[in-house]
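Complex shown without one protein chain; remaining protein chains in place.
Letters A and B mark the chains in the order given here, with residues in each chain numbered from 1 onward.
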Amino acid sequence: MSRRISPVIPGFGLTLGYTLVYLSLIVLIPLGAMFVHASQLTWEQFWNIVSAPRVLAALKLSFGTAFLAAIINGLIGTLLAWVLVRYTFPGRKIIDAMIDLPFALPTAVAGIALTALYAPSGWVGQFATDLGFKIAYTPLGITLALTFVTLPFVVRTVQPVLADIPREVEEAAACLGAKPLQVFRHVLMPALLPAWLTGFALAFARGVGEYGSVIFIAGNMPMKTEILPLLIMVKLDQYDYTGATAIGVLMLVVSFILLLLINLLQRRIETP
Amino acid sequence: MSASAIGAAASANAARRGSATARRILIGLGWLIFALFLLLPLVIVVSQGLKMGVGTFFEAIFEADALSALKLTLIAVAISVPLNLVFGVSAAWCVSKYDFRGKSILVTLIDLPFSVSPVIAGLVYVLMFGAQGFFGPWLQDHDIQIVFALPGIVLATIFVTVPFVARELIPLMQEQGTQEEEAARLLGANGWQMFWHVTLPNIKWGLIYGVVLCTARAMGEFGAVSVVSGHIRGVTNTLPLHVEILYNEYNHVAAFSVASLLLILALFILLLKQWSENRINRLRHSAAEE
């Protein structure tokens, strides 16, 4: 399909203008307000806030668990997408419909449900206790909660692309003697990579910022299981607005760079 | 059919047969993941809600505060989704039909609310409209309340759901290209006619899909709304906040009952989504066959 500059189609000014105005009012100006608020700080003060040991620990935890959850989703998401696209089996439609459940389910509900499930006295948690480890109130619990919340991203980005790769391509490769793993590496991987990366990045970015589902299960111990968004809340509750906005700015800049990189990377892969 | 073709077909069949075990394992794994990650949380919500019987379940749902929370949630959705719908179409239009400098950045900006922590989304509105915020004094003088009232809740909801419709439409419209629209123009249609009669029918199902996701997310938003709500019982509590309150009131069963209500709404929305998606696929298929 061609995507060319089309002087014939009207509405460029109108739509671009509206898009920019709306985005500015709803997203950009409010976010700008945060930057303005944080700009009351000098660089040194800003640095002191974001390099405090407790903030660094939360930073590591938030990005670490979100990364891990995105990786897990990268694997099981691809698997789910594969199963849903390539096979027909009983219950396929149900699974397909319910993949989006974590989007639709309020994060607070997810939080209390997962805590009820993974707390040491919960349905799943008690088995873990028998085996001698804990799920809720540890980074493992946070990772699980994030995996749940971001599950749809990879599935939903990989699924349509996978559906567009004709089966014959794989079969042809198989006929030519390729082993399944080789087919996967040389045929499917390159085609799926851009979509997979998008899904991964969205899951990762969403995971870093997730709040509602995590605070119930996290344990919220400073230096250990305290996530960045909670730290913002903690700072706010101490009337430390500048401290809160400083961490907010940090998170925002990191997410923006991340998304931008992914968008660029995707373009590069799509148009070699 | 030539001999080599027959041979190829045979080996393809063998490959298929060989993958039957793999297929079974994969499907099994799929089911397992689904059961563990999606079904189990669902089951626990409903079973906890029904722990004390159906009577208490409905009592919790039809309690006055729960109903007013439901009303508030629906109002917030009814305002924010249409606004994001118009935005989504407009954004998808300019991104997919034209090439211009800075497009990458624009697309990234549209995606940005996905990755902004809900807590920050709430915070920025407090910084703007709170009593100590930039517009705080002016709003106070004119007796206008934005945060801790409906407008703030709506704004926060819009913020977190901005990308959904646009995200859904951009790839669809890019794929469809611009030929049909160009043809319509050449045949003398004006801009609106072209949009109504050519573009809209083409993107209809994608649009519904986006709206459905947007609605689902708007209904369930917790973090951002929690920051700007003020938690006034029966007034500024949305349904997800009401769940948290009940949970904090030792009212475990009622909390999970109302959570079940949200879950049922969510499932209903997913059904709608599935339906629209099936329509998209059918359209794609018929388009492919043409």
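By definition in this document, a residue touches a chain if its C-beta (ideal position, glycine included) is under 8 Å from a C-beta of that chain, and two chains touch if they have at least 3 such contacts.
One rule holds in what follows: contacts and distances are computed from a predicted model.
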| remark: Expected UniProt protein name for the omitted chain (select from "Sarcosine oxidase subunit beta", "Xanthine dehydrogenase family protein subunit M", "Sulfate-binding protein" or "NADH-quinone oxidoreductase subunit D") would be "Sulfate-binding protein"
| said: I'd like to know which visible chains would be in contact with the absent chain if the whole complex were considered. | reply: A, B
| query | Pick from A:Thr115, A:Thr147 or A:Thr245: which residue touches the chain that isn't shown? | reply | A:Thr115
| note | The listed residue (B:Gly30, B:Gly133, B:Pro163 or B:Pro240) that touches the chain absent from the view is B:Gly133
| field | Among A:Ala136, A:Val149, A:Leu162 or A:Val208, the residue in touch with the chain that has been omitted | value | A:Ala136
| remark: The one residue from A:Glu44, A:Asp130 or A:Asp237 touching the chain left out of view is A:Asp237
| message | Which parts of chain A face the unshown chain closely enough to count as touching? | response | 52-54, 115-116, 119-122, 136-137, 215, 219-223, 230, 233-234, 236-240, 243
| message | Suppose we count only contacts with the excluded chain; which residues of chain B make the list? | response | 126, 129-133, 136, 139-140, 143, 145, 147-148, 230-235, 245, 247-250, 252
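Criterion: only the chains that are shown with their structure count from here on.
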| task | Mind listing the chain A positions that touch chain B in their complex? | result | 1-6, 8-12, 14-16, 18-20, 22-23, 26-31, 33-34, 36-37, 76, 79-80, 82-84, 87, 89, 91, 93, 95-110, 112-114, 116-117, 123-124, 147-148, 151, 160, 171, 174-175, 180, 202, 205-206, 208-212, 228-229, 232-233, 236, 241, 244-245, 248, 251-252, 255-256, 258-260, 263-264, 267
| query | chain A touches which residues of chain B in the complex? | reply | 8, 11-12, 15, 19, 22-23, 26-27, 29-31, 33-34, 37-42, 44-45, 48, 83, 86-87, 90-91, 93-94, 96-100, 104-120, 123-125, 127-128, 132-134, 155, 158-159, 162, 171, 174-179, 181-182, 185-186, 190-191, 194-195, 213, 216-217, 219-223, 226, 239-241, 243-244, 247, 255-256, 259, 262-263, 265-267, 269-271, 273-274
